[in-house]
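Just one protein chain is left out here, and the rest sit where they should.
Moving on to subunit A:
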Amino acid sequence: MERTYILEQGAYLRKAGNHLVVTKNREIIAEIPLEGLSQLTLVGFSSLSGAVLEVLIRHRIETVLLSPRGQFRARLMVDEHKHVQRRQGQYVKLSGADFALRTTQSIVRGKLRNTARFLALRGSRYGSEALHRAAAQIKGLSALVDRQKDMDLLRGIEGHAANLYFEVFPLLVRVPGFEFNGRNRRPPLDPLNALLSFVYTLLTQEVLTAIKVVGLDPYLGCLHAVDYGRPSLACDLVEEWRTFLGDRLVLALVNRRVIGLDDFVYRPTPCADAVDEEELKHRRPVEMKPKIARAFIEAYEKWMASRILDPGSRERTDYRGLIQRQVWKFCHYLVGDRDSYEPFIWSEVS
């Protein structure tokens, strides 16, 4: 097992020999071999012993802690990056206005191109004129990106494209009953938004892990401005994957009726008058039922393990490997081995 998720609430992990024992109310519910384990995700209220902590650190097992609702809370940080020069390069280069602008241009261009392609493909499949029109508009915007010299205008173009995209998003859902009135988050107001938020969180974590492996600082990006506690670089590099990995998975699950409307708990909430973030969470208007959350994670794992041919090197890998390759590319670009960063291009795959 490479990855293990602990979803059981109140589980306790302890070490026995060279495996982990998961107990709940003093009963053993699972035994996890440590050999080959590379990622451990704890969702909600579980605890672990000091010996487990020790072994997680020693084997450099990526440990992520999520809240009961699946939001990212913390990760076990193992100091392992001796690549000071890489990070120094990142700080110096991304502080340069011209370099940051060029990087942002390629990220935005990649995102828009993939989005446009996705809409065009689905447009042909469903025979929808509106999807084609949105695809053409977004493609037109992506041509504007290269000529744009102002960072804020660049961000504006990206935002405008996102608006266009989510305007036609309901047309991609082929199951009646699902409502989608634009993208909303913190908290998401309907099942589709909740699913999108969840999958984006998982993807951002995926990219963040890759950034950590490479040894860059995830908190300094270019498209996303520096903000307290925001992993801007991870947010930047996840952009190219949102449509290709996130939206396609959510739409597949919804359209194939794996996830239905009655897999959610709904609460009537008087909107937007919560005191703080904590209270907002307790009053979430829509939430996945635990059983479907489990099924969703399983589907996500299967999806991320899909085999694919890497368009750059023509080697076989999976989606996770693809993300890692892209982040490595970005790193080579930062230290100066490459002249430009080429985001993931969908058309070269299929």
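FYI, contacts are C-beta pairs under 8 Å (C-beta built on N, C-alpha and C of every residue); 3 or more make two chains touch, one makes a residue touch a chain; residues count from 1.
The rule we apply is simple: contacts and distances are computed from a predicted model.
Chosen from "Carbohydrate ABC transporter membrane protein 1 (CUT1 family)", "CRISPR-associated endoribonuclease Cas2", "Carbon monoxide dehydrogenase" or "Dihydroxyacetone kinase DhaL subunit", the protein name that UniProt gives for the omitted chain reads "CRISPR-associated endoribonuclease Cas2".
Check A:2, A:54, A:146 or A:179 against the missing chain and you find that the one touching it is A:2. From the options A:74, A:265 or A:305, the residue with contact to the chain not on display is A:305. In the complete assembly, the contact with the undisplayed chain comes from A:31, out of A:31, A:146 or A:227.
Although one chain is not drawn, its touching partners on subunit A can still be listed: residues 1-8, 11, 16-19, 22, 29-36, 294, 297-298, 301-302, 305.
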